[in-house]
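Can you keep this structure in mind? I'll have questions shortly.
Left out: one protein chain. Kept in place: all the others.
Labels run A and B following the written order; every chain starts at residue 1.
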Amino acid sequence: MRTPAFLLIWLVIAAAVFAGSLAIGNDYVFFAGYVILQYVVLSTAWNILGGYCGYVNFGTGAFFALGAYSTVAIYKFIGDSELPHVIPIPVLMLVGGAVSGVVGLGMGYLTLRLRGAFFSIATLALAVVLETLVVNWDYVGGSRGAYVIRPEEMPLIGNYIRYLFLMMMLLSVASITIARLIEHSRLGYGFATIRDDELAAEASGVPTLRLKLIATTLSGALMGMAGAPFPYYIGFLQPDSTFGLDYAVNSIAMPLIGGTTSWVGPLIGALLLGTLQQVATVTISSAVNLLLVGVLLVVFVIVAPNGIVGLVRTYWQRKPEEFVGRRRVDADAPGSVP
Amino acid sequence: MNSIANGSPNTGLLQIDNLGKRFGGFVALENISLSVPAGERLGLIGPNGSGKSTLVNCICGTLRNEQGAVRFDGRKLDGLEAHQRTRLGLSRSFQLPRPFASLSLADNIRIPLLYTVAARGTIHSAREVDERCHHLLGEVGLEAKAQRLPRDLTQVEMRKLELARAMASLPKLLIADEAMAGLTHSEIEEILTLLSRLNDQGVTIILIEHIMRAVMSFSRRLVVLVSGKKIADGAPDAVMRDPEVERAYLG
Partner (left out) sequence: MIFSFDLLINAIVSGILIGGFYAAVTSGVSLAFGILDIVNIAHPAFIILGSYVAYIVNTTFGIDPILTAIVATPLFYVLGAGIYQIYYVSFEKRGQESLRGLAFFFGLLFITEVSLVLYFGVDYRYVNASYIGPTWHVGDVDLPLRMMVPCVVSLLLIAALQLILTRTFIGRAIMAVAQDQLALRLMAIDPIRIKRIAFGISIATASLAGAFLIIIQPVEPSVGREYIGRVFAICVLGGMGSLPGTVIAAMLIGVVESLTSTFYGPSWAPAVSFGFLLLTLAVRPAGLLGR
């Protein structure tokens, strides 16, 4: 399937979901749905570096928070000036994405020469350093946190939360489209070789450092874009909960549970686990959420290493096939060589 | 060392001058100088641990040598990453095969085609890439398994895949690092024929092997490495008669 067709189909699905949610008539759907969609973006973003390239990033929270704090900085700046008070979310996303993307590039430059485990530990370290810097920056509220006042209504759509939901939905569609585009391109092949054997990849002509930098930048940027609307969603932003490991564990668990080799995995993982967490929060307590994530992560990683996608494939084909070949010769995939 | 050839010093396709490499206190390579002209069939032999693979790694950029210089096609290679050297036309197969485990055989071959050959602008369509993948797999007899994963291969088939992948980047110089270990007599012949054909097409070959029969029949020139030093360099017969080489092998 060509990318434009894929994009169109998903936009139609998104429109249908939005319309359906409006029809339900309860705004809680939008509040809960926003979080789930946010995780679709975060998981997909994480998977680009983690699943495709094999580099585990523990710093999801940091990139997410950078996007959020970019928005706070803009909000404060606007508030102090004479400019109109409401900045469209897409603009905020672009700014948040740019900031996180640049940081992602920088992080990659500093850490990608390190082998696997050291890279992951370094991402953890970087996240804490970034958090400390933000906590000590009083302009955005520091450790006291920052208040952001949500506009009441948006024209045509109604409640502002619906607008946020719609924007996050569009970002989700964009994310999975980008992920799929990568998979079917030369870049996707390159990522796979990095995951499988970096030394052999280099020997085959793959510019591994450059590709890894692309992955960290793109991954970081998408995470920042997911974080940009967050201050408007939550109203009161606090550094320790925003930068925290909770985002890391979710963005790692969801692709691992769903399946790391394609765009489908993070989507399924985020939808399932995200919904489960929303249900658990309402019925039991919000602390149980993370226990759920932890347990499912451990169970899946032991029992179903290829995730739900892997299980489905095995069941479907009656043949345990660990990964599918990137493309088959008989498929009609066009123009993959740029 | 009466079997050292007095060749022209600076016109080799691959030119190695005083290369040295140490690992901490251990001297792996010392003062290696070698000039490989285009079209050569060079055999590189030596006891285990003599530094052959280290030399290959230094040439190809997997390791950095502290001393000396490597030139390829007139260009200095120092500071270039491994993938840049491959794109210049320098290719190697690994002694222990390192296939891309999650990709099919065809895709394994596709990688160097996409990243090296396509980068030079000589292939333009996906179909051409596919054709070349299958052609290369056919050359090593693996076409039937094109869609399988490397873990479905036998050891021998993995070596063939390794060689095919090294060939896929259309190199000017191919270093085959012990590609024939464990192969049967006829399989060795197959590989030698393949390498000869490549050489006829203009590819310079450096063959690193322990199987003396193969080395002697294939090489037009022989270099012997012992304990990180080059002790012989010349015509195969002359080298094998060199008393120092005899000592190295027979103790």
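The rule we apply is simple: a residue touches a chain if its C-beta (ideal position, glycine included) is under 8 Å from a C-beta of that chain, and two chains touch if they have at least 3 such contacts.
Every value quoted in this text rests on a predicted model; they were computed, and no experiment measured them.
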| item | value |
| --- | --- |
| Interface partners of the hidden chain - shown chains only, full complex considered | A |
| Among A:237, A:252 or A:271, residue touching the chain not depicted | A:252 |
| Selected from A:5, A:19, A:156 or A:287 as touching the chain missing from the view | A:287 |
| Residue among A:35, A:56 or A:176 that touches the chain left out of view | A:56 |
| Residue touching the undisplayed chain, where the options are A:111, A:217 or A:262 | A:111 |
| Residues of chain A in contact with the chain not shown | 50, 54, 56, 58, 110-111, 114, 116-118, 120-122, 124-126, 128-129, 131-133, 135-136, 143, 245, 248-249, 252-253, 256, 260, 287-288, 290-291, 293-295, 297-298, 301-302, 305 |
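Keep this in mind: only the chains that are shown with their structure count from here on.
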| item | value |
| --- | --- |
| Separation of chain A from chain B, taking each centre as the mean of its C-alpha atoms, in whole Å | 43 |
| Chain B-facing residues of chain A, complex | 186, 189-190, 192-193, 195-197, 199-209, 261, 321-323, 325-329, 333-337 |
| Residue ranges of chain B touching chain A (in the complex, touch as defined) | 60-62, 81-84, 86-87, 91-92, 94, 98-104, 106-107, 110-112, 114-116, 118-119, 123-126, 129-130, 133-134, 146-147, 149, 165-166, 168-169 |
